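Note that one protein chain is taken out, while the other chains of the complex remain in position.
Each chain carries a letter (A and B) given by its place in the written order, and its residues are counted from 1.
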Amino acid sequence: MDPKEVLDELRTILVTRLKFDQRRAADMTLETTLPKGVEGSIGLDSLDFIELSIAIEERFGIVMDESQDLTRHFLSFDTLARFITARTEAA
Amino acid sequence: MITEPVAIVAAGAVTPIGADLDAFWSGLVIGTDGISRIERFPVDDLRVRLGGEIKKLKRERQGDCRASQLLFAAADDLRARASLDAPPARVAVVLGTALGGVEEGEKALAHDPSARRAAAALYDGPASALARRLGARGPVMTVSTACASGATALGVAADLLRSDAADLVVTGGYDILCRFVMRGFDALRSLTRDRARPFDRRRSGLLLGEGAALVLMARDRDAGGRRLGRLLGHASASDGAHVAAPDPDGRGLERAIREALAQAEVGVADIDFVSAHGTATPLNDRVEAAVLRRVLDAHAGRIPVNAIKGALGHTMGAAATLEAVMCLLASREGVVPPTVGLEERDPECELDLVATAPRAVRPRVSLSTSLGFGGCNAALVLEGDGR
Partner (left out) sequence: MTGTEVAAVGVVTGWGQSVVALPSDAARAAGGRRVIAALRPSLVGERFRRATRECLLGVAAVEALLREASLGREEIRGGETALVYVTAAAYGSANHDFIVAGAADAGAVSVGAGAARTEHSVGGLRKAHAGPVASNTLHFPYTAPSAVPAEVAIEFGLTGPYVILLGGASAMIDGLWQATLLLGRGQCRRALVLAVETFAECEPLWARGRWLLRPPLVESAACALLVPGPRRATYAPASTPSPLEALVRVRAGETLACAPLIALALARASGGAGPLRLTGEWRGRRAGLVWETP
């Protein structure tokens, strides 16, 4: 999957699972940052990240190792898309 | 602040490690592990299938919801130890619960949408049922401050007595294991796939449990000679931070502890023992340990601390009441139970934790802390009778 396709899937997840507004999600790009506390981010907190992880696991068929610290992959849609692509290719 | 002492006359309980108060206590002291594979409802589709399940009740009652059954069992135990000697209109019931009769809601939606079932599904249903069973015609209240409910209930009960709105209060907390709560905590990824290890450096989450704990409260001057102890102070404070996670700085918990100590007119130097909330999630234990260190300060090194959720699971509404009762029993028996599940202390949790074996110490004044979902922090200051 290329990053744009992954981004589209993530946008859908943001709307259907994380309750973001459609228009807001449409405005998001690969550069959009995710975590709360990061300037200009979409403000996801720990609860959102759990939901997002579960949704990613289900949608992309990958398994995330809970014991690992995956924070750096969830910094932006770009880092997340790369992570997902790498894991789906490895699988 | 002068507040009239309130006596805890007696207690009754039903728990995953013992079907009555005595069995609960000996189970705590010897470090019984109350966690097992859940059998009462399907769990195969869940990531975590373990919990502190009560396998068998002394009396199984047909037609009563499980929450009421646990309450009735605890009430039977309580009434074997103390009688409700007051006019019915002066006997109150105040119960804490996180989930109330929610399992009845599951049944109502699955196969039995009757009015009776729907009414029982309301969270305050079981308190009503208990009041009816006890013949209590005074105030009946259900407190629901999530996992702090069992503490808040005791505080409100004390208020009823001090305000002369009741002469006796049957108070405490309860909650049951059911699919609703197992699915929920599973979805939060709060449950551990290992075991619950409070304050352990390898801890990875909590396990749930069920139970009911009731105490009989009276104004101290009405209690006569015999009591388990006294409730000296209670306080609550909100985090105002997050709907599910605790405030990382624990300022709400700190505020609740200091306020409870002030109400009790007790200083940190007077504290002999702390019963911690200790759910064994990475975050809770870190925050709680930091707050306790901050509050106990120079005394932290000499005040034993334990957490019993490793043995029982997190019994939610029952937890804070069970922990309060444990404080009083520790005073009576001269033993502080170990923290089941704690084997390698997290170096960040710099407390005098009672780990693998019980400790021979007779606390007079105990502090019990609770942190509930949505930022509900509560603290109780208790005094044991020590005999």
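Heads up, the rule we're going with is that contacts are C-beta pairs under 8 Å (C-beta built on N, C-alpha and C of every residue); 3 or more make two chains touch, one makes a residue touch a chain.
Predicted model only: the values in this text are computed from it and were never measured.
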Given B:I17, B:V91, B:V156 or B:L191, the correct residue touching the omitted chain is B:V156
Of the candidates B:R49, B:R79, B:R133 or B:H242, the residue in contact with the absent chain is B:H242
Sole contact to the chain not displayed, among A:M1, A:L30, A:I54 or A:L75
A:I54
For the chain that's not shown, point to the residue among B:L57, B:A86, B:L122 or B:V361 touching it.
B:L122
Give me the chain B residues in contact with the hidden chain, please.
1, 3, 45, 89, 98, 100, 102, 105-106, 108-110, 113-115, 118-119, 121-124, 128, 138-146, 152, 156, 159, 163, 165, 179-180, 183-189, 235-244, 251-252, 255, 259, 263, 372-377
Just the residue numbers, please: which parts of chain A touch the chain that's not shown?
15-22, 24, 42-43, 47-48, 50-51, 54-55
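Following the convention adopted for this analysis, only the chains that are shown with their structure count from here on.
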From the mean C-alpha coordinate of chain A to that of chain B, what's the distance rounded to whole Å?
38
In the complex of these two chains, what residues of chain B are touching chain A?
187-189, 204, 242-245
Where on chain A is chain B touching in the complex?
45-47, 50, 54, 66-67
